[in-house]
Each structure stands twice: as structure tokens, then as C-alpha cells.
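A single protein chain has been omitted from the complex, and every remaining protein chain is retained in its original position.
Going in written order, the chains are labelled A, B and C, and every chain counts its residues from 1.
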Amino acid sequence: MIVTVKKNADEKSLNQLIQSFIAKGLQVNDSVGSDYHILGLIGDTTVLDEKSIKANPIVDDVTRIAAPYKKANRLFHPEDTIIDVNGIKIGGNEKIVVIGGPCSVEGLDQICQLAKDVKDAGAVMLRGGAYKPRTSPYAFQGLETEGILDMVEARKQTGLPIVSELMDSNQLPEFEKYVDIIQIGARNMQNFTLLKAVGKSKKPILLKRGLANTIEEWIMSAEYIMASGNPNVILCERGIRTFEKYTRNTLDLSVVPIIKEKTHIPIIIDPSHATGNWKYIEKMSLAAVAAGADGLIIEVHEQPECAWSDGAQCLKPEKFKHLSEKAREIAHVVGRDL
Amino acid sequence: MIVTVKKNADEKSLNQLIQSFIAKGLQVNDSVGSDYHILGLIGDTTVLDEKSIKANPIVDDVTRIAAPYKKANRLFHPEDTIIDVNGIKIGGNEKIVVIGGPCSVEGLDQICQLAKDVKDAGAVMLRGGAYKPRTSPYAFQGLETEGILDMVEARKQTGLPIVSELMDSNQLPEFEKYVDIIQIGARNMQNFTLLKAVGKSKKPILLKRGLANTIEEWIMSAEYIMASGNPNVILCERGIRTFEKYTRNTLDLSVVPIIKEKTHIPIIIDPSHATGNWKYIEKMSLAAVAAGADGLIIEVHEQPECAWSDGAQCLKPEKFKHLSEKAREIAHVVGRDL
Amino acid sequence: MIVTVKKNADEKSLNQLIQSFIAKGLQVNDSVGSDYHILGLIGDTTVLDEKSIKANPIVDDVTRIAAPYKKANRLFHPEDTIIDVNGIKIGGNEKIVVIGGPCSVEGLDQICQLAKDVKDAGAVMLRGGAYKPRTSPYAFQGLETEGILDMVEARKQTGLPIVSELMDSNQLPEFEKYVDIIQIGARNMQNFTLLKAVGKSKKPILLKRGLANTIEEWIMSAEYIMASGNPNVILCERGIRTFEKYTRNTLDLSVVPIIKEKTHIPIIIDPSHATGNWKYIEKMSLAAVAAGADGLIIEVHEQPECAWSDGAQCLKPEKFKHLSEKAREIAHVVGRDL
Partner (left out) sequence: MIVTVKKNADEKSLNQLIQSFIAKGLQVNDSVGSDYHILGLIGDTTVLDEKSIKANPIVDDVTRIAAPYKKANRLFHPEDTIIDVNGIKIGGNEKIVVIGGPCSVEGLDQICQLAKDVKDAGAVMLRGGAYKPRTSPYAFQGLETEGILDMVEARKQTGLPIVSELMDSNQLPEFEKYVDIIQIGARNMQNFTLLKAVGKSKKPILLKRGLANTIEEWIMSAEYIMASGNPNVILCERGIRTFEKYTRNTLDLSVVPIIKEKTHIPIIIDPSHATGNWKYIEKMSLAAVAAGADGLIIEVHEQPECAWSDGAQCLKPEKFKHLSEKAREIAHVVGRDL
């Protein structure tokens, strides 16, 4: 970490500042420039809070050099983490996983039929929302426990592991009992209470990127889960909020090589929420696989126009099948299977 | 609501669509253009989900005309809502409230001393964090219950009502017992589980705007609380995330006249989190009062450079006093007191 | 276009408003709702200015239904436009074009050597900046005419057509004489003076998307060029400005299917400026081809660390060669060649 001190800082305050760093086990290198005085801190700077240092009136600016994450950092954990979900592996050089299913579970028949359809179309896991985060209190909020149990039945019929979103730590026992991957939604990416709660679980956690969160903040949220004891994190990009209006969000595919470089965690892509428009999903899925993603999570519905939520971004099963076939060909070009 | 239908839509699908609207109690006006076919829906359209309609293959686009909120809507509730907090009133043409205190409660002596200082400097309420949402799991997470009890003692000594942030619905009983205004932080603005929980309380809720949430989404989150039964909502702008780097966030003061126009809810401004820099806080506070804000919430600390969190954005008590005196003069120009 | 009129609007003002639309050749459909009064305008609404209508005190809101562009609109020009550059075709189902070269031309030897290298590596055109838009007045501003002439020599030696950025309409004669594709840079995307000037040329124009411009504004800038008489426009996405800090810009690949849907214009991708980091360029290039892009424009330099500008985002020729070989394999999967 670099601390820039104002040139006219008084000796005493400067010494106090330097001593405060030494007291935290850091080494301090001091260089005097023409307009500034620069302290280079060497050692484990994750214990320092930039903003508190910046509050010191003799300090002009603070720059972090080393990344603020440890457990998620590839520097300290060079091999890829591979997550095992009922025998299906995610990450490393494993097969690219395709997860399909409806935005919301709408009933037993619907989800069992869709489970069969997405399996036929190439999916290896089933997604479905039972607890739904909706912008409006007047919108459908999900079938809740009934929806989870419907998915359990769909798993029984198809063998597909199930992924569903957890919104409340009070439902964690239910999710630990029934669900194979626990999803933390974009709006809860910095719900630290929930992150700590799932950090006490051993279930794989699918951590979606927040609407307007930097990659570093996202990795820090993974770090929360890992630091609480759960190393089984999968990251999921679902588009970020920008000024653009022709898409619901802007899909940021550059996260794929960046997450692979900075961390050892698997990364999957959700083109459905990113684009908000079924017409663009196949193209964005192929792009994601070409960029090196470890998986895709895609909304599928028999009758998108009748879906209880997010119909505009659902694919019909036959279109989903076409997508996964083309994605497999792209996977082969980049040295993966699907 | 306006539904634009593709011109070549088949008769049958169009009729089904129109019937689906009529079945929901809406009136449908049908106009045929050269390139599009336009349906105007008249009635209570808050029951409709734009995205599901958009999923219909014959639909080109959907445009909402009426706002999606009801209880928060000034159209249906023309008088200003005034919130009463232990006798202190917020909103309408009442005195502008100034809330001061540290980012984090650091101990009994600190908070009691600061409570006296901010009271002397013009504050009518005390803020302080006991449960802290921190980006890093390695940063100080707050004194928790001990911090709340320290604030209770500070209230006893000064009479100032206390404001603190709730991060977990499991702590709601503690907050209902001890705290006067329950704050929902920016990162939890769309934690719908938490919104519904505080909607069952009767305590005033200070709802901060999310980092990247539109004003409409923010009002919808207020609507969640109100629709769950709690009409006592106060909105708080604390800066939004943009590309700018010289400030921590971009303070959006235009929310003040907009919230006053669209809703009947009080609106206060947090210039500390918005700018992230104590040097800009007074100017932004005066601007907020000039724009018509109902209050200010400001971080104050005796020794900002020693604060356990967010020191860079803390004012010393004497600077805070100067701020509130100037703010009072501005208040008089715009027909308010402080 | 939909005009929402306040319900309590007086009869006379409403009639004046309706007559003003009829006077412009539009048909007006009038529906009365419970809270609003809705006018549906049918006909060529590109002649209307939304903001002026919105200024009418009886108007609540205005919504455009039909796109504001005509010449760029696929609706009125269903076949793909294919641009011919000295026999190389861009767009439609033609071969994907790869354009390589340095950020800045640094001298005759450099550009001639690089031209050979990028040609060997698979490029079919040469890029190079002679007039450079630099944030700082103290940074290298380009070799100007000398740089253009160096590129002409490189073309002579390799046969590669040349692409260079025009910053000033006064240099247009020089560019028309020497350059094969005239680039309009991101910072000039809404320099309407320059757009009108190149609209009078017949040369192909490579129009980069502005840093923070919507897709619609970008198409409107293409429309400026086309409406001025030059139909030879190629669009180029180079990343947009967001809050993310790990990349220089956020590459928005969803533009590829959107531009293909809304317009008939070719679209190419610049992953170098988008990511700002050579490590991510190959992955993003493969993703772009998988998404359906018509071309790639990539910065290449023999010694990136010595480049006079933008070295961090340059590929060495051997890495560029690897990229174009993998991109060709991806192209085959999506039914194209390269």
C-alpha cells in the first residue's frame, strides 16, 4: 500500500502515522518527492482500512497495491477450484455445464415437464425460483416451500441437480435439505448477513454479481463466504446496470478472463437476465463459451408469453436445444467439452 | 399502459391478448398505425407485469404510463406525510432535522461524548452504526448489541432519539425495543425480505437509496414497506455510483424536488457517504437545504483520523456546528426553519 | 408516438395540440383513461421533437414507438449492406475481416514491418493513427501527414488497405486521397460537423461508438452520415464507460445481435480499446466472432512496452496470429469464414 503524505506534514504526526503501521507488523519505506512524501507499506495490508488512513489530515491519498482478498486470490491458490455437485463438476477444464429452467416454479407439472425438456436439450442441472425478489410488492413473489418441493420431485424424475435462490437466512435449513446449489441473487450480493449465513453451510453457492458492483467487490463477497468457512463458491455474471436502454443490463463478458486470472473460482454466465430479450440469448451464450466461461444458466419456458415472471427473456425448449448444440461446437474450439 | 403490437399479428393471438387484459378489469383502446398496432390499456395497471406481456411474440413493446406505486404516490395522497419521532417531526413544512454522529459506535464514552457534541452543534438526533455492512470480511463489523446499548445510554444523557442500521430481520426485536429510527442501508434497499420485515413494524424507517437504483425502484422499495403495513417511511439519498473518481459517489440532489413531486414522503440527504470527503460536506449540505430537503444526516467524529470506519468523511464537531448554522440561514431563505 | 395528456387539460389547448399533429400529416387516435388522456400518433413521426411536445403544460409524457432512424433502419432496408474496400467485403455473410496495426504510426520502418507482420498473421487491413486524440495536451499527438504517407507506403508494400482516424474536417481531402477507410473516433461520435463532412464523401466510414452513447444515439450518428449522402458506414464497438475499474471500458457484445436486428450495417469489434489490457484481447475477440461480428480491429506492436501510446493494450504479432487462427475456427462454427 502507498500512502502519500503532504509535504508540509509536521514531524510528530508523520512519526505517529509511521509507528501506527509498524505496530501492525508492516515495514515502511519512506521517500521524499518535490510535492509529496511517499510511504510504501510492505507486508499484509489486508488489515488496514484505506478510508481511516485517508482521514488523517497529513495524508493526501492512499493506494492499495495488493488485492484485498486472500482466500479467493489465485496468487495464494494457483490451481483451479472445481466444485462437485452430485457428481457434476464445475470449473477447471471440466465440461461446461448448462443449467436450464424457468424463472419461477409455477407448479409441479410445469417444472417436471420443463426438467425433462431441458435435460433432453442438453442441460445437466435445473434452475427455478421459489422465492422471487420482485421490484414491486404487487408482483408474484414465488410458490415458496411448495416450489422447492416441486423442484425436488423434478429432480427425482430426471436426476438433474437443482439450483434455487435463497433470500432469507431463516430458509437456509430448507435449502440445505432440498437444494443442490444455493443461489445468492444480484440484489443480495452485498447482503453480508446472508453471505455469512451461507458461509456456514457446505453447499455450493452460486453468487451472482450485483447490478452495479465492481469485480473486486464481487470477489470480496465471495471472500465473505469463504472466510466464513465455505470454499464452494461459483460466480455468475448476469449483466450490469449502464445507461444503455436496448438491453435490460449490459453483459460484461470480460469478467471471464479476469476472474480466471485473479481467482481460482469457477465462473458461469446468465445471458437471460443480462439481455432481458430472448432474441439475443443464443449469440451471447456462444460468446460466453468462446470467452472461456465454465457454464451457462438460461431461462427456458414452454410458453414464454404465459410465464409468471420474466417471460420476455425465456427461450422455448427447442431454441434452447439449438443453443446448447452450437455451444458444444464452440466449446470444442476452446479446448473444452459440454 | 401502452402495448405496441406488430402489424402482421394474427387475429387470433391479438384477440387472446385483448381478452387477457379485459379479464383483469381493464378497458382496451385499439388504434392501427402504418407500422404498428397500438393498444391503450385503461384502469389499474399495477396488476400487470410488463415483461410477461413483452414475451408475447406478437408484442413489440410495452410502455407504462401510470406510476407503478400507489401508497407512496402523491396523486392518491396529496398531503405531505409528517413522521413523528419522539416528538420531533420530519417532513412537510416542519423544521429541517439535523442528525449527527459517528459512522460506527466505538464505545460508551465515545458515543456519549459525541452525542453531547452534536447536540451542542445543532443536531436533534444521534446516528451511529452498531451492525456495519463492510465490503471486506476482515474489516470491523460493529459492536452489535453492545453498540446499541451504548446509544441507548447516550440518548438517556442527551434526550436525542437514535438512528441505527438494521442488517438482519432477526435483530428486529432488539431494534424495536431500543432504536427510534431503523435505517435500511443502501446495499439492502432491495433486500425484500428485510423490507417486508420492517413493514410489519410501526417504527419509522429511514430507507437509503441503493448505489445504482433508480428513483422509481427506490419508491417501489418504500411501497414494499408501506404495503406491508408501515406508513412511516423517510427516504435518504446518499449518492449513486457513476464513473466519476474524485468523489466516492455522485450526490443526486435532483431527487429532492422529484420525491416531493411524485410522493408525499420526507426526504433527507447524507452528504458524508455521497462525497466520501469531509472537505465537500458543508457545501453539499447547504445545497441540499436550498433544494428543499427535510433533513441532513452527517458523520461526526472527534478525531476523524482515528475513526474505526469511514474516517475520511467525518467532520469534527466544530465544523459540524458551523455547517448547521449556515444551513439554518439557507433554510430561512427557502421558508423553513432548522 | 404516444402523447399522454393530463386528464384535467382544457378543451382548447387539447384541440390546438391535436391540430398541430394533424397539420404535420399525422393521424391522431384519442383514448380517455381514468387518470390520463392518451393520444396515439400514426404516420411519419421522425418529424416530431419529443422535448418540444413535452414542454406543453397539458402534456404529461411522450413515448416514441417507431425508431427515429430511417436510412439505417432494417425495417426499410431488409438486406445486409456490404461495404467494398478495395475488393475486400465487409458485412452480410462475407468473410470476417481482421484489421491489425499499431495505435500510432511511429515511423516508416515500424509501420512497414508491422504491416508485413499483421498480414502474415492473418490481417486483411492495416490500422494506424496519424492524428491522435489524447486526453493530455502533453501526450504524443501523432505524426500527422507524415504518418499517413508512411501508411500509404506500407499499403504499397503489402497490398493491405489502410484505416486511420480523421479528427478535423479540414484534413478530409488528405484522407480522401490516401486512406481506404476513414475512422471517426469515439470522442467524435457526436461531432455532428465532422459527421456531415464525411457524409459528403464516398469513402467507407468506420464509426466508433461513443464512450457513453446509447445504441440508438450511435445509429442516429450513422444516420447523419447516411442522410448527408454517404451510405458506406461500418459500426465499431470499443467498450463503454461504466463504474468497473479492472477494465478500461466495458465491452458491450450484445450490440452485435442488436445492430444486426435494428439495422443493415456491418458491425466490427475493437477489443483492444475496450479492455485496455492485452491479456484479455484474444478471449474477447473469440467471443465477438461467436456473437456474429463482421470483423475485428486489433492493436499490434512489436514491442508493446515501447509503443508511443496505448502499449498496455497491444498484442505482439505472434499472439495476434494465434488469435486469428482460433477466431477462424469459431467463425466456421457460426457459418462464416475468416
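Heads up, the rule we're going with is that a contact is a pair of C-beta atoms (placed from the backbone, for glycine too) under 8 Å apart; a residue touches a chain by one contact, two chains touch by 3 or more.
Being a predicted model, the structure only gives us computed values, none of them experimental.
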Original post:
Pick from B:I22, B:L75 or B:V334: which residue touches the chain that isn't shown?
Top reply: B:V334
**OP:** Quick one: say which of B:M151, B:L286, B:C314 or B:L338 touches the chain that got left out.
**Re:** B:L286
Original post:
Residues of chain C in contact with the chain that isn't shown?
Top reply: 46-47, 49, 51-57, 59, 68, 133-140, 167-170, 187-188, 190-193, 211-213, 217, 220, 223-224, 227-228, 241, 276, 278, 304-314
Original post:
Given the full complex, what residues of chain B touch the hidden partner chain?
Top reply: 212, 214-216, 240, 242-247, 250-254, 256-258, 261-262, 274-275, 279-280, 283-284, 286-292, 326, 329-330, 333-334
Subject >> For chain A, residues in touch with the removed chain >> reply: 2, 4, 27, 29, 31-36, 38, 40, 42-43, 60-61, 63, 65-66, 75, 212, 241-243
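Note that in this section only the chains that are shown with their structure count from here on.
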Original post:
Among line, ring, star, complete and other, which one matches the pattern of chain touches?
Top reply: complete
Subject >> Nearest-to-centre chain - CA centroid comparison >> reply: A
**OP:** Tell me whether chain A and chain C, two copies of the same sequence, contact each other through the same residue numbers or different ones, using over half shared as the line for same.
**Re:** same
**OP:** Considering only mean CA positions as chain centres, point out the chain farthest from chain C.
**Re:** B
Original post:
Could you state the distance in Å from the CA-based centre of chain B to that of chain C?
Top reply: 39
Subject >> Cα-centroid distance, chain A relative to chain B, in whole angstrom >> reply: 26
Original post:
What whole-Å value do you get for the distance between chain A and chain C if each is reduced to the mean of its CA atoms?
Top reply: 31
Original post:
Which parts of chain C, given as residue numbers and ranges, touch two or more other chains?
Top reply: 212, 242-243
